[in-house]
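Every protein chain of the complex appears in place save one, which is left out.
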Amino acid sequence: MPAYATNMRFKFPIVALSLEIITIILYGVFVVYDDGKSKGHGHGHAAPSNETKHVEPMTLYPMFQDVHVMIFIGFGFLMTFLKRYGFSSVGVNLLLAAFGLQWGLLMQGIWDLDDGKIKINISKMINADFSTATVLISFGAVLGKTSPVQLLIMTILEITIFAINEHLVVEILGVSDVGASMTIHAFGAYFGLAAARVLYRQGLRNGHENDGSVYHSDLFAMIGTVFLWMFWPSFNSAIAEPGIPQLTAVINTYLSLAACVLSAYAISSLVEHKGKLDMVHIQNATLAGGVAVGTCADMNIGPFGAMLIGLVAGTISTVGFKFLSPILASNLGIQDTCGVHNLHGMPGILGGLAGIVAVALGKKAGHTAAMQAAGLASSLGFGLVGGALTGLIMKLPFWGQPPDQNCFDDSLYWEVPEEEEENEESLAHADHSKNKAEA
Amino acid sequence: MPAYATNMRFKFPIVALSLEIITIILYGVFVVYDDGKSKGHGHGHAAPSNETKHVEPMTLYPMFQDVHVMIFIGFGFLMTFLKRYGFSSVGVNLLLAAFGLQWGLLMQGIWDLDDGKIKINISKMINADFSTATVLISFGAVLGKTSPVQLLIMTILEITIFAINEHLVVEILGVSDVGASMTIHAFGAYFGLAAARVLYRQGLRNGHENDGSVYHSDLFAMIGTVFLWMFWPSFNSAIAEPGIPQLTAVINTYLSLAACVLSAYAISSLVEHKGKLDMVHIQNATLAGGVAVGTCADMNIGPFGAMLIGLVAGTISTVGFKFLSPILASNLGIQDTCGVHNLHGMPGILGGLAGIVAVALGKKAGHTAAMQAAGLASSLGFGLVGGALTGLIMKLPFWGQPPDQNCFDDSLYWEVPEEEEENEESLAHADHSKNKAEA
Partner (left out) sequence: MPAYATNMRFKFPIVALSLEIITIILYGVFVVYDDGKSKGHGHGHAAPSNETKHVEPMTLYPMFQDVHVMIFIGFGFLMTFLKRYGFSSVGVNLLLAAFGLQWGLLMQGIWDLDDGKIKINISKMINADFSTATVLISFGAVLGKTSPVQLLIMTILEITIFAINEHLVVEILGVSDVGASMTIHAFGAYFGLAAARVLYRQGLRNGHENDGSVYHSDLFAMIGTVFLWMFWPSFNSAIAEPGIPQLTAVINTYLSLAACVLSAYAISSLVEHKGKLDMVHIQNATLAGGVAVGTCADMNIGPFGAMLIGLVAGTISTVGFKFLSPILASNLGIQDTCGVHNLHGMPGILGGLAGIVAVALGKKAGHTAAMQAAGLASSLGFGLVGGALTGLIMKLPFWGQPPDQNCFDDSLYWEVPEEEEENEESLAHADHSKNKAEA
C-alpha cells in the first residue's frame, strides 16, 4: 500500500461530513421530542410495558450521565495505555461515540415508531449510548491498526447490525438481558475479533515496538478503568424496571465487581513473574465482573450469587490475558490489541450462560432458558458474521489503513508535539557532554 | 518591571485573606439558609415564577454536581495543555472558582433579597458556579501572562459586572438565555479578549517556547474537554423550567454537541497539513456546539435544528483557530492563549443570533426578537468595556505580573519538582557518556 494513501485530507472530511449531513436530514424527517404522550416510556432492553403511563421525564438523567461517563471517559481513557496512541484512543473514541449515538438512536428507533416518528427521551438516549458501546468494544480489538475512515465505516455497519440483533433477541425472542452481557459485550467482542481476523497483519506477528505502555500512559488508562468500574452498576440497571429490580441490578453489579477485583489481583499475582501484579490485568480483568453479571443483574440470584459470578469472571479474564491471547494471536491470527476477548468476549458468554441457568432456576418469570440460549447464539452469530463482513469492507484499499510500521502511532493521523520537553533538555545535556567530549 | 515584583509573599496572602474575610463578614450579614419559605425557588436565568411553591430542596443536586465538575475539572484540566503551566491551570482555576462562587452568590443575590437576606439553596449554588464560568473563560484569554493577584482582582470585578449585566438582560429586558450563550460565553470571552488587548505584550509577538503542549499535557487537557462535553446538557438545562423544557434543553444540547464533534474533526482534517487532526481543535471546537445551542436550548427548535447549530458551531470554531486567531494576534494585538474567541466568543454570538431567529419564529412565547438582540448587544458591550477597564486595573505595576520570559511557566509562582526522573536518568546516561569520553 503506498504511503500517501494514509493522507486523510478530503477522504476523512468528506466521509465525516457526508455521514453527519445525511444523519441530520434523517433526524429532520423522523425524530421529534418526546411529548410524554408516547405509547410507552422506559422502553429498551427491559420487558416492554404496553400501557400508557406518566413518568417524570428527567428521572433517569443521573443514570444517563453515569453511562455517558463510561462511554466517553471510561472507554476513551481505558485505551490510552499505549505509549504513542493516546490521542487516537480518547480522540477517536469521542468521534465514534458522538457519531454512533446519533446513528444508534435512528437504528433502534426504527423498530419502535410512534405515528411514524422516533420520540427522543432520556431512555432512548441511554440506549443510543449503549449502541456505541458495541463499537468501542470492537475498536479495542483493532486499535492502532485502522484509520479514522475505516472506523467510521465500522461504526455505521456495527450499530446497524447491533440494532437488528438486539431487536430480534429482546423483542422477538423475548430474551432477558438487562445489562447486555450478550447483546452488547459478547456481540461487540466477537464482532471486533472477526474484523481483526480479516484485517490480520503478518507484519505484526512478532509484535511492534509501539504496542506497549509507558508509566504515565498506564496511569491515564486507570482513569478509564476506575470510571468504568464505579459506574457499571448504572450501566446494568439503567433500563431495568424501576423500583426493586433496578435496586437489585445495582446491588448485584456492585458486589460482582467488588469480588472480581480480588480474583483479578490474586490471579495476576499468581501467574506473573515473582508474583508481581500486571497493569494489563488490573486495567481490564477487574471489570469482567460487570460484564458477566449483566444478563442476570436484575434477577434474584442472591448477593453471594453475584459475587461468585464476579469471582469467576475475574479469574477467567486474567487467565485469558496471560495464556489465551498469545495463542489467539499466533495460532488463529487474531491480533486483539486491548484483549477484548478477555474483558468482553468470555465474560459476556459467561453472563449469557449464567442467565440461562438463572432463568432455568426460575429467577425471572416470563422467560425460558431455551430462549436465553437462542439469544446468546444469535448475538454470537451476528457478531462473528457481521464482524467478518465489516472487516472485508474495511479491508478495501482506499480507506487509508496504516502501513505496519506506522501502527500504534498517533503521528500518522494527528499533529503530535515535536518533542517532549524532557527530551529537549536531555538532548541539551547530551549535546553538552558531546561538546565537552569533543573539546 | 523589576523581577522581584513577582514575589507573591505578603502580596498574595494579604489580598486572598482580605477578600475571604470581607466575604465571610458579608455572609454573616446577608446570607441565610433557604428555609423553603422564600418567595420563589428555581429563580435564575429562567423566567421568574412569582407564586410561592414547594420544591423538594435536593431535586437539582445531581445537576449542580454536573455543573460543579464542569467548572473545576472541565475548565481546570482543559487549560493544562500547556507543557509547563499545568499547576497554574488546574490550581489557579480552583482558586478563582472557589472565591468566585462565594462572590457570585453575593452579587447575584443582591438583586433578589428576601426580607433583606440572600437565601442560599441549590439553585443559587448553580448560579454561583455559573458566575465563575465567566471568569474561567476570561482566564483562558490571559492564561500564562498574569499573576494570581491580578486574577483575583479580575475575578471580583468580572463577577460584579456579570451580575449587573445578567440582571439587566434576564430580569429587566426579559431575555431568554437558558444556557447563557450571551450572558456567560459571549460576555466572558469578550471580557477576556478586551483585558488581553490591554495587557498586550510586544515581547510575545513571535510566540514563546513554553506556549505549546507536550504529548501528556494534551492528554490531561482531554480530561477537561470530555467532562465539559459530557455534562454540557446539565449546564444548559440546570435552570430551565422543570419537565418538558428541561428535557428539551438536555436533548438539544446532547445533539448539538454530537453533530459539532463531526464538523470539528472534519474541518480540522481539512485545514491541517496532510489531513491530520489537530489537538487544539479537538480539545476546543468539539465544545462549540454546547455554547451555540445555549440560548435556544429550551426552545422547540427541533432535534435537527439543534444539530445544525452544532454543525455550524464546530465549523466556525475550527476555522477560527486556524485562520482568525493568528490575525487577531498579529493585527489587533489580541494574544488569546486558549483561543476563547473561537470556543466561547463566536459560538456565543452564534447562540445569541440563533436565539433571535428562534424567538422571531415564535419558538418561545413571551419574548421578542428585539429584546433578544438587546440582550446580545448588552452582553457584548458590558464584556468589552468591563474587560478593558479591568485590564487597565490589572496593568497597574504592583500586582506581580510576570516578565515576558517567565510567561507560561509554573515555576514563577509554584514550587516545581526539580527534575523529571527521566531527566535525571538521561542525565546520568549523558554523564556516563561524558565520563567515558573524558576517560
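Letters A and B mark the chains as written, and numbering starts fresh at 1 in each.
Quick note on the criterion: contacts are C-beta pairs under 8 Å (C-beta built on N, C-alpha and C of every residue); 3 or more make two chains touch, one makes a residue touch a chain.
Here the structure is a predicted model, which means the values were calculated and not measured.
Chemist: Of B:Gly76, B:Gly352, B:Gly375 or B:Gly391, which one is in contact with the hidden chain?
Modeler: B:Gly76
Chemist: With respect to the chain omitted from the figure, which of A:Val15, A:Ala98 or A:Leu257 is a touching residue?
Modeler: Within the whole complex, the residue contacting the unshown chain is A:Leu257.
Chemist: Consider the whole complex, including the chain that is not shown, and state which of A:Ile110, A:Ile164 or A:Met230 touches that chain.
Modeler: Considering the complete complex, A:Met230 is the one touching the chain left out.
Chemist: Can you work out which residue in A:Arg201, A:His216 or A:Lys395 touches the chain that's missing from view?
Modeler: Hidden-chain contact among the options goes to A:His216.
Chemist: For review purposes, identify every residue of chain B that touches the missing chain, sorted by number.
Modeler: Residues of chain B in touch with the missing chain: 7-13, 16-17, 19-21, 23-25, 27-28, 31-36, 56-58, 61-62, 65, 68-69, 72-73, 76-77, 80, 86-87, 90-91, 94-95, 98-99, 101-102, 120-122, 125, 148, 216, 220, 223, 413-417, 419-422, 425-426, 429-430, 432-434, 436-437.
Chemist: May I ask you to list the residues on chain A that touch the chain which is not drawn?
Modeler: Missing-chain contacts on chain A: residues 62, 66, 83-84, 212-216, 218-219, 222-223, 226-227, 229-231, 234, 242-244, 246-248, 250-251, 254-255, 257-259, 261-263, 265-267, 269-270, 272-279, 282, 286, 300, 302-304, 307-308, 311, 420, 422-423, 426-427, 430-431, 433-434, 437-438.
We take it that only the chains that are shown with their structure count from here on.
Chemist: Where the centres are mean C-alpha positions, what is the separation of chain A from chain B, in Å?
Modeler: Computed value for the inter-centroid distance: 32 Å.
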